[in-house]
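One protein chain omitted, others in place.
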Amino acid sequence: MVTKYMDYRPGFAQSDHDDPLHGEVMEVNIGPQHPATHGVLRLGVDLDGETMEKVVPDLGFLHRGKEKACEGLGWAKFFPHTDRLDYVQPLINNIGYAIALEKLAKIEVPQRAQEIRVLLMEISRIAAHLIYLGTSSIDLGAITMFFNTFKERENIYSILDAYTGHRMNNTYVRIGGLYADVDENVEGMMREFLEQFSDRVDEFEKMLTGNRIWYDRNRNVGVLTADEARAWSLTGPNLRGTGVEWDIRKDEPYCGYETYDFDIPVGTVGDCYDRYMVRVEEMRQSCRIALQALDRLDQSKGKEFLAEDRRYILPPRSKVMDSMEELIHQFKIVTDLRLPKGEAYGAVEAAKGELGFYAVSDGTSVPARLHIRAPGLMNVQAIPLLAEGRLLSDIVAIIGSLDFVMGEVDR
Amino acid sequence: MTDENNEVAENATQTRVSELLSSLECTVTCAYDGMASVQCAPELIHAICAKLKTEGGFEGNTLVTAIDHGAGLEQRFEMVYQFLSMEHTQRVRVRAMTTGDDPEVDTITDLWPGTAFSERECFDLLGVRFAGHENLRRILMPEGFEHHPLRKDFPHIGIEPDKLYQKWDEERRSAFAEKEAGK
Partner (left out) sequence: MGQVSLTDAPFSESFAATNLDWVVNWARKNSLWPMPLGLSCCGIELMAMFGPKFDLARFGAEAARFTPRQCDLLVVAGTLTWKMAQAVRLVYDQMPEPKWVMSMGVCASTGGMYDTYSVVQGIDSILPVDVYVPGCPPRPDAVIDSIIKLQDRIQLERPTRDLLEGIPDYHDMGTGAAERQPNRAVIQKKKPGALIGDDI
């Protein structure tokens, strides 16, 4: 009898069918209720010992019918629904939807509103990457990182609470701009947060980047090549981890991103460790962009933050409370907004990838179709690609590093 | 980013794409938001997409969806695909109007494996079938759901939304009661 030695290098487990210990393939359900699946995702895994032979994702446990809801509600009342798509970065979703509608309505957003939008987007991106860091670390056992990142997230929540009135799911964006302007108190809080944030990121890196355990669990796990990433419609840090330099902020700029000075981090190997490094560096770059936006806000003080087109844009709140015509105007826009007949696709670079809104209007107040192109759906599709043939403990690292949120996957 | 730059860029895409697809029967226009848009018959979708991928450099697919134009219409579902070329920084949209209440279109998962879930979602929510798709089953609604929710004639509050849950609940309670009675 030949004695076979198991190769203990990560990911190279050989399940040998001549081995007398080899048993049957076991079907295991990594069920919708699970701490490490980042929401309600079900994976049907066929296990041969510890090796995953087949992984089948089962989605839809959070399908809330948003695209149908838009047809019922109308364009203006759909903004709160967009927050809840990728709920760790609500403002980016809002802005993506507003961009699609502004393309339909052919509205030019004023510059101050664009600067505030960039600031809010970058802060939301930092918040989303903090969640990625916290949850994927706690899934792999590094519990301290969860508390550290959530402490930083609490700072962001305090800022957004002071500015928008709510900690998350802010719904602060309107067609043509924002709800209200920033004031000095909020600007001070933002500056205080952003100035110390790079040091915090250095602290996080000190805990994880050179850590032997983190390295062993993430290096060469879930390797994605650039061709595979493009064929599987992956965008965002998943694509950039493979070495492709594609970022909508640089290549198809919106909201004035071409005027900001920032770099795009890109990986080499395309494994979980590279995606981790890409996201950490993106946090630093977001901090850099946000500080530039904050400086510009000082210069553009007092300018308007909402465009002027009376057909689609809400009148200012103070006027609504004083004048009957403005009140009726607000009512008409909220309940009966009609965008011109046509179609528009507005895409933003969300923290997870390219978030796109494809809006089709037939000129009436009932939207003909709104399709939300969620990056998370593509990320979930890539789980079988990366996980099949590997050990079961790698699936947690892979899920964490692909970074999807079931709110947008299922919509 | 002024409008003129956008229009110039989109016109460049439109010219390139119409040259590329000159042998196939389709019209290439500029859509409302400026994106190059290809209108064709549903039978040509696969050929056009293959040409865009292999010769056009459109290596990424952005979305696969369909629009339901209304319940009683002869030409009811319109397929919409969108592609992205990272090397040229261009996007193109392909639209095809299908006929009938249960249309069937060729799948493009052989060209882009990443469209598998989007096509399943189209089937699940709208009822558009994709010929050649290996795994065409429901993805967002539970297995056994009978309707296609995103169709215009389906009400947004749903038709007996808890039917499958009640059936499951009934079965397990009766099974438990039998077990208890048999003890």
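General observations
Here the chain labels run A and B in written order, and each chain numbers its own residues starting at 1.
Throughout what follows, contacts are C-beta pairs under 8 Å (C-beta built on N, C-alpha and C of every residue); 3 or more make two chains touch, one makes a residue touch a chain.
Note that this is a predicted model, so its numbers are computed, not measured.
Summary of contacts with the chain left out: across B:74, B:87 or B:162, the touching residue is B:162.
Considering the full assembly, A:88 is the residue among A:30, A:47, A:88 or A:105 that touches the omitted chain. For chain B, the residues in touch with the chain missing from this view are 141-142, 149, 154-159, 161-162, 164-165, 168-169, 173, 176, 180.
Along chain A, the points of touch with the absent chain fall at residues 31-35, 39-40, 60-65, 68-69, 80-81, 84, 87-88, 131, 146-147, 150-151, 153-154, 157, 167-169, 406-407.
In this text, only the chains that are shown with their structure count from here on.
Mean C-alpha positions place chain A and chain B at a centre distance of 23 Å. By the touch rule above, chain A contacts chain B in their complex via residues 59-60, 63, 65, 67-69, 71-72, 103-104, 230-235, 244, 246, 251-254, 256, 258, 341-347, 354, 356, 358, 360, 368-369, 371, 373, 377-378, 380-382, 410-411. Put simply, chain B touches chain A in their complex at residues 1, 31-33, 35, 59-63, 65, 67-69, 80, 82, 86, 89, 91, 93, 112-118, 121, 125, 138-142, 149-150, 152, 154, 156.
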